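The complex appears here without one of its protein chains, the remainder shown in place.
Labels for the chains are A, B and C, by order of writing; each one numbers its residues from 1.
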Amino acid sequence: MSARAQSTAERIDTTAERRRLESVVVRFAGDSGDGMQLTGTRFTEAVALAGNDLATFPDFPAEIRAPTGTTYGVSAFQINFGAREIRTSGDQPDVLVAMNPAALKVNVRDLRDGGLLVVDTGSFKDRDLKKAGYEQNPLTDGSLKRYQVVEIDISKLTLEAVKATGLSQRDALRCKNMWTLGLVYWMYDRDRKATVDWLTQRFAKRPELAAANIAAVNAGHAFGETAELPGIQGFYVPPASISPGLYRTVTGAEALSWGLVAGTQLAGLKMVFCSYPITPASSVLHALAGMKQFDVLTFQAEDEIAAACAAIGASYAGALGITSSSGPGVALKTEAIGLAIGVELPLVVVNSQRAGPSTGMPTKTEQSDLFQSVWGRNADSPVAVLAARSAGDCFEVAVEAVRLATRFMTPVILLTDGYLANAAEPWRIPEFAKLQPFPVRFHTDTAGFQPFLRDETTLARIWAKPGTPGLEHRIGGLEKDYNTGHISYDPDNHQKMTEVRAAKIRNIANDIPPQIVDQGRPMGRMAVVGWGSTYGPISRAVSNARKRGLDVSHIHLRYLWPMPRNLGELLRGYEQVLVPEMNMGQLKAILRAEYLVPAAGLNKVSGQPFKIAQIEQAIVAGLEG
Amino acid sequence: MSARAQSTAERIDTTAERRRLESVVVRFAGDSGDGMQLTGTRFTEAVALAGNDLATFPDFPAEIRAPTGTTYGVSAFQINFGAREIRTSGDQPDVLVAMNPAALKVNVRDLRDGGLLVVDTGSFKDRDLKKAGYEQNPLTDGSLKRYQVVEIDISKLTLEAVKATGLSQRDALRCKNMWTLGLVYWMYDRDRKATVDWLTQRFAKRPELAAANIAAVNAGHAFGETAELPGIQGFYVPPASISPGLYRTVTGAEALSWGLVAGTQLAGLKMVFCSYPITPASSVLHALAGMKQFDVLTFQAEDEIAAACAAIGASYAGALGITSSSGPGVALKTEAIGLAIGVELPLVVVNSQRAGPSTGMPTKTEQSDLFQSVWGRNADSPVAVLAARSAGDCFEVAVEAVRLATRFMTPVILLTDGYLANAAEPWRIPEFAKLQPFPVRFHTDTAGFQPFLRDETTLARIWAKPGTPGLEHRIGGLEKDYNTGHISYDPDNHQKMTEVRAAKIRNIANDIPPQIVDQGRPMGRMAVVGWGSTYGPISRAVSNARKRGLDVSHIHLRYLWPMPRNLGELLRGYEQVLVPEMNMGQLKAILRAEYLVPAAGLNKVSGQPFKIAQIEQAIVAGLEG
Amino acid sequence: MNAPTKIDKLQPKDFASDQELRWCPGCGDYAIIKSVHKALADLGATRENTVFVSGIGCAARFPYYMSTYGFHTIHGRAPAIASGIKLANPELDVWIVSGDGDALSIGGNHLLHLLRRNVDVNFLLFNNEIYGLTKGQYSPTSRLGTKSPSTPLGSVELPVSATVFALGVGARFVARGIDTQQQRLPEVLKRAHAHRGASFVEIFQNCIVYNDGAFDGFTAKPVADEAQIHLEHGKPLLYGKDRKRGLRLDLRRLRLEAVTLGEAGVGEADILVHDETNRTLAGMLAALEPPMPVAIGVLYCDPAPTYEAAVQRQVDEVRAKQSRAPDLDALMRRGHTWTVTA
Partner (left out) sequence: MNAPTKIDKLQPKDFASDQELRWCPGCGDYAIIKSVHKALADLGATRENTVFVSGIGCAARFPYYMSTYGFHTIHGRAPAIASGIKLANPELDVWIVSGDGDALSIGGNHLLHLLRRNVDVNFLLFNNEIYGLTKGQYSPTSRLGTKSPSTPLGSVELPVSATVFALGVGARFVARGIDTQQQRLPEVLKRAHAHRGASFVEIFQNCIVYNDGAFDGFTAKPVADEAQIHLEHGKPLLYGKDRKRGLRLDLRRLRLEAVTLGEAGVGEADILVHDETNRTLAGMLAALEPPMPVAIGVLYCDPAPTYEAAVQRQVDEVRAKQSRAPDLDALMRRGHTWTVTA
């Protein structure tokens, strides 16, 4: 199947003279004031419109606005795009654009040997070098000889390009990023039109800025075409074979927000989304705060405990309460989640994981809250735990979380991470009408009513909401009698209730699809088992290993608790089980505990996603070593 | 070895005419206003003084002061005492004293078939029966025919006995419990003197009450001697063989408090104990609030979070911060514990577990916070986890918790439970001078100082306290550079720091004794592995099974994380591993995850301790089934 | 809060649930629940639209004893849970019952924000100046020197005043009642209910077991008349058996002083008139402690828009602007999209 992307713009065919590439990894790096995220986002769009598959990795500084020119103020955006299926943002950039010495210093070690390094010499003044902590000028001291260095005075060229618009020097220099983008557009033969349109719209009220930025894009592009600099060469990356449909780029935070809205709409419920800001979870709050038309209320609570409790209150009153945070904030919600388990109310808890322990590295990614999700509560307190594997997958998983929470009257923890939240990827937009509705039926029958009547199949209790005449009842965190719902301290009853709570959650396994094997055989020498945002690198690493002829399969879990009912048997069919995780071995421990399979861990806890090569090496070592 | 207990009182030898018993289980049950806990405590003392081994189980109502005569207002105290080693409070009472119909209703089902049931007919009026929810009088409807029922109008006999003291009827009736105690003293030939002394002292300011109560004890005793009621028969329970030494009875809460004081004294530190009241943890706060002479400060914080944080602040400032709570309260401390892990400060977290989830059954016992302790935090956040097996063991474990916290600069979670906290057991009092001191050495050397300098062996960081000139430094929850301690977002550094935090805790395994086998062979057909307060019933069940000739061993863990370094190998030496727990299988999961041993669970979640028979049956089923 | 009037109005007893009351015999909570039953009956409340929410504590057992909807939650968090309930369904008539520990120790922050946000609920704080349920430890309202299991030598912390706190965080309705005042308390509760927005009512409640007689200093029969001042908006601040005593503003020291009519030239004109809408006066009244008379009744009432109404208004405005049903498909297709064909 061959795919072709149609954008509104006409594509000029200049492919003839260009070198064809299957995929390429570009990283834009500069000061946080240099607009690298914006540059990356625009480039992503252009690349997507050209029909490439792609993956991105935005890497923000921890500080809001670090002093200009410092290493900790460096902001970077990496994109991997290609003519084949792209599964990660790329192990190593082929191209690094460094807008200043600090950006160079922080990023250059990642560039592949022989890679292209574009630097703005206009920002390599002595002061700039000192701020970045360089003793000597790296452009002249020979330290960059492993790379193909292209020095351009982008600052000066930009100033010239936008002179006509009469901007102040300061404002004019802010167009540097667009000049650079223009140059890169030329290099990869990507269309400027979408960017030009976007700039026009963005600066509708300040046309001089629009003009200047557009002039910069065009000048950068023209520079590529005319300046015959060694290294600045035209490439061609053909479109990828992508399933047909309507596409957009989406971040995990966006897809998650839309998925939650879709889910509550499918359930026929009002959403009360309760959160307290925390990096990297806040973007979901921000997105939903702007979606009031869907009967979405957002509540910025005084803290995470209040957020969880307000969500529980909302569910009690017959809406769907959702709460969202990151690890340390979810830790604070623990006691409240216990209440939701005890009173058996639906609740969705979104955890955008970040590097810990404690405050850790808030802007860096990690998947180390799995233990907390599955087992991190006092008492026997089972809940369902799901994880999204990619930005787009966040949508589906969010819908599923809402479905399970309402169907089983239980909290559901949905795990994403800082990487998923921020990374953008192309996404085939679903059609709402094609999603299966799962309308909630509130209990209204007064005959034989008690609040803990259970559905025989799901074991879920009924949902009787305040305002319903004749169903007045009291619930609470104390143990309840199985038959009447009243407070009970009876020993046998507590045993029975504990068991039914556990059975209800275990039962979910009968309501979810059996585990499929993503790649490879359903048995064999090795299964690589992953969850969450490691999907991309695992998938590519397994592909690569399989191309080498190794007998290895990839299994990726969406359901972390309960696990799919066939998983134990499936895993027992492999000689080795390798579990790559961005933590010290949490899924590994759960798999071992559940299935007694000798799962081994591959653990990366650096705040950075896995590189494909790391996983590939581990597979090879396991099978050939 | 034969043992003889010497009390201040002379023992009258009436053993000749009495039936000899190896052990006996008595339960006193009555209204919460009837003074059953006091009765039990006095009886415990008399029995201990007589040289028996014993174990008790106090069972309070959940309400502060439930209305008289209701079933939920029933308070009970069970004691198992004997001429042999006593390991539990007994599966089934041999004797039940029921002071009113409600007490009968709640407790009678536990009495063994043929057991002795003593009821106060004076409290079996129609109103009393109705309050207890009896439609018919159980004394006359034949429902008690499986038991040997002894009906005595204790109310009336007590009134007569104390008439001379001129007390009001109300006050006089309050002596009923002492009358009953007198009767039971006679039955088991236990000395009244300690009780008489105690009453005299207790009511020193109200001699008429002392006189009345003493008269009641004596009258009950005399009644036993004279009234030839069938069933009221004299028994003789010879002293047990007990290691020599000075003994007292102690509750877990007391022993724990003393152990924490001993530990901080051995470390040479001031203790700052920070807590927020919660059942069943408050008693430790209460005990320590009265121990100011030992440089113990207690801080009743505004909530559990503040309590944990204040303890961390105290440790930062160079004292030992300790915080104590129960499951839901410990859940709230999670984020703060993460901070202590991140900044590597000593902290002891005591969790007196209770039945959950959520508020659950606050007055009932459970051991379901193991997951929370070992794995219940966001991020990779290892801490040490210890558990006490008995009231007396709380002392030793508390000392050990302080030792590990200060030696390894880490939070240590110490698990007890509601049962341990309240149950009293005889305890050989340790001598403080014989305990090994482990004085803390604060860092003072300014040369090459940085706050995260580590000890090569323990990997613990140094402890440099504010007030020390030249060591001014900043610490915090953000990731720290391994070498300088400054904030670091470096990927490799985070990996290294995560690994060193994990290694430091794993290292503790080299600092603790290897796991011993409590009973049985160090390999064989089955190991029964327990932790915490299940020690008693497991121990007896394994003894019983071994007497039947079954090849079964008992292993009881004090160190839940890290586990003793020989444990994996040890467990692999058994064909079966059975893990009885008062939860749904938490240690079981950890053992499976750690050692891939096919541990099987025996799970009781009823808010009540295991019965010996339950465990014995499971052993038999496993080995013979 | 809606209070639909029905033809056959419910009686006080109709608001009792079938559960046996399990407070200690003699506990002040028995009297309070009676007043609540009466107030609800007087208001013509319905069971189905009334929700009682509580945290943990003796007071917090309250919902179990009501025949309305009820939610016994976790310690200190009832305000947050109630906020969620009101966001989900602003039509419900929500009452929160809390103790001094629940409301002002662990729950202080949630109460602060509930009052500040002005969520339309009635918050009843049963202040017994002790932790009842956990067996008698001192609480944030316990007086200095309180001996308790955790403070065997007496507490050393200055207590917080519930009403001064409520005013300080911006509450728009602040009132006080006494458990045993079976005539007055229902009236205060009805005022609280009538107020749109967060209504804060402190009720002095005797804990017979752990803090018996804590309020005798101003509630005991013999002293009550002289030790309490009952506030009425627009009426002079007079009190005492013969209403001969009154409160005057000491201008020099900017504080209230107790004076006697007819003595030292004090006339009616010297006596301050109660103005519920004056926060400064409310603050001074709230701070009165024996030997000054303790202020009972509505200290402050000055309505402002409620939180949930404002939130809902934003939603409604957005929805009103939409020409057609909100369309998730359209939203997801906003911005740049592209089509891939086979």
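The definition used in the following text is that contacts are C-beta pairs under 8 Å (C-beta built on N, C-alpha and C of every residue); 3 or more make two chains touch, one makes a residue touch a chain.
These figures come from a predicted structure and were not determined experimentally.
S.K.: Going by the touch rule at the top, give the shown chains the omitted chain contacts.
M.R.: Counted over the whole complex, the chain not pictured touches A, B, C.
S.K.: In the whole complex, not just what's shown, which of B:L38, B:A62, B:I487 or B:A509 touches the removed chain?
M.R.: Result: among the candidates, B:I487 touches the missing chain.
S.K.: Please identify which residue in C:P12, C:G26, C:G170 or C:P326 touches the non-displayed chain.
M.R.: Answering carefully, the residue with contact to the hidden chain is C:G170.
S.K.: Kindly state which of the options B:T140, B:S168 or B:S243 is in contact with the chain not pictured.
M.R.: Of all options in B:T140, B:S168 or B:S243, contact with the hidden chain holds for B:S243.
S.K.: Contacts of chain B with the missing chain: which residues?
M.R.: Looking at chain B, the ones touching the missing chain are residues 1, 3-7, 45, 48-49, 51, 194, 198, 242-249, 258, 261-262, 265, 270, 272, 274, 291-297, 299, 301-303, 305-307, 309-319, 321, 335-336, 338-339, 343, 428-433, 465-478, 486-487.
S.K.: Tell me which stretches of chain A touch the chain missing from the display.
M.R.: 63-68, 70, 72, 276-279, 282, 285-286, 289-290, 292, 298, 300, 302-304, 328, 358-359
S.K.: By the contact criterion defined above, which parts of chain C meet the unshown chain? Give residue numbers in ascending order.
M.R.: 105-109, 112-113, 116-118, 140, 153-154, 156-161, 164-170, 249, 251, 253-255, 275, 278-281, 283-284, 287, 304-305, 307, 310-311, 314, 317-318
One rule holds in what follows: only the chains that are shown with their structure count from here on.
S.K.: If you tally the C-beta contacts, which comes out ahead, B-C or A-C?
M.R.: Between the two chain pairs, A-C has more contacting C-beta pairs.
S.K.: Could you state the distance in Å from the CA-based centre of chain A to that of chain B?
M.R.: Whole-Å distance between the two chain centres: 47.
S.K.: How far is the middle of chain B from the middle of chain C, if each middle is the mean of its Cα atoms, in Å?
M.R.: 40
S.K.: Can you compute the centre-to-centre distance for chain A and chain C, using the mean CA position of each chain? Integer Å is fine.
M.R.: 45
S.K.: Two or more other chains touching the same residue: where does that happen in chain A?
M.R.: Touching at least two other chains: 305, 335, 338-339, 343, 476-478.
S.K.: Quick one: which residues in chain C touch 2 or more of the other chains?
M.R.: 56, 72, 74
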